[in-house]
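Before we start, here is the structure in question, set down as structure tokens.
A single protein chain has been omitted; all remaining protein chains appear in their positions.
Right, chain A next:
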Amino acid sequence: MTTIEAIGLSKRYGARNALDGLTFAADQGEVIGLLGPNGAGKTTTIRLLTTILEPTGGTFTVAGIPGDQPDRIRQRIGVLPESAGYPARQTGGEYLRYAARLFGRSRHDARGVADRLLTDVGLSDRAGARISTYSRGMKQRLGIARALINDPAVVFLDEPTLGLDPAGQREILATIGEIGRGATVVLSTHTLTEVEQVCTSVLILDRGRLRAAGPIDKVVAGAGSLSAAFLNLTEEARHV
């Protein structure tokens, strides 16, 4: 079952093309790596599919819902934004309960789901502590818990391991692997080894254009490694 479908998706800022005619589809349970150099259009792609930005061209559906119904799409997705900010004075538990209530859960249900997710991401013992006292890794885990607060059909994670130590990265990747058992996951990252570890397919973007899409082994074919394929595709585009 297709959970994400983008056809000719574009975003322009004045004369600059942030994203140019992106077309791809993803199925339920797929974990897609979104790769590209800085400024390739990864975050723009995520912000378009999560209805934070409006496209200047093209159409898309997420969880079977057309892009012109943003409220319904947001009900079915979970997102960890790039450089997500956290209200420093709220506790982790309060933060998740508020998120759950914004998704329409009752006060009682919100408490239940917040407690469960805090346990799932290993933060149950810090539920009552202010977020300002959390380490970066703990904040990222809290962000992932928030992204799962509504049992989403599609989860978007924008550089979830940025700034984490190897142990923190491993924990986050393990969590992503667990999410991928039910929902479609779009993982934007610069770290190719992460993609090789957890993703089933990749999209490689460069300067707003799609350079390659498909299962990792197909994209890698002939290049020897994902790293070599990535550099070939993005540097090739620079010489064209």
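We take it that a residue touches a chain if its C-beta (ideal position, glycine included) is under 8 Å from a C-beta of that chain, and two chains touch if they have at least 3 such contacts; residues count from 1.
The criterion applied here is as follows: contacts and distances are computed from a predicted model.
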Query = What name does the UniProt record list for the absent chain among "Phenylacetate-CoA oxygenase subunit PaaC", "Thiamine pyrimidine synthase", "RNA polymerase sigma-70 factor, ECF subfamily" or "ABC-2 type transport system permease protein"?
reply = "ABC-2 type transport system permease protein"
Inquiry  = Going by the contact rule already stated, which one of A:Q75, A:T200 or A:N232 would touch the omitted chain in the full complex?
reply    = A:Q75
Contact with the hidden chain (one of A:S10, A:T50 or A:S201) = A:T50
Remark   = On chain A, the omitted chain is touched by residues 13-14, 47, 50, 52-54, 71-72, 74-75, 77, 79, 81, 83-87, 89-90, 98-99, 101-104, 146
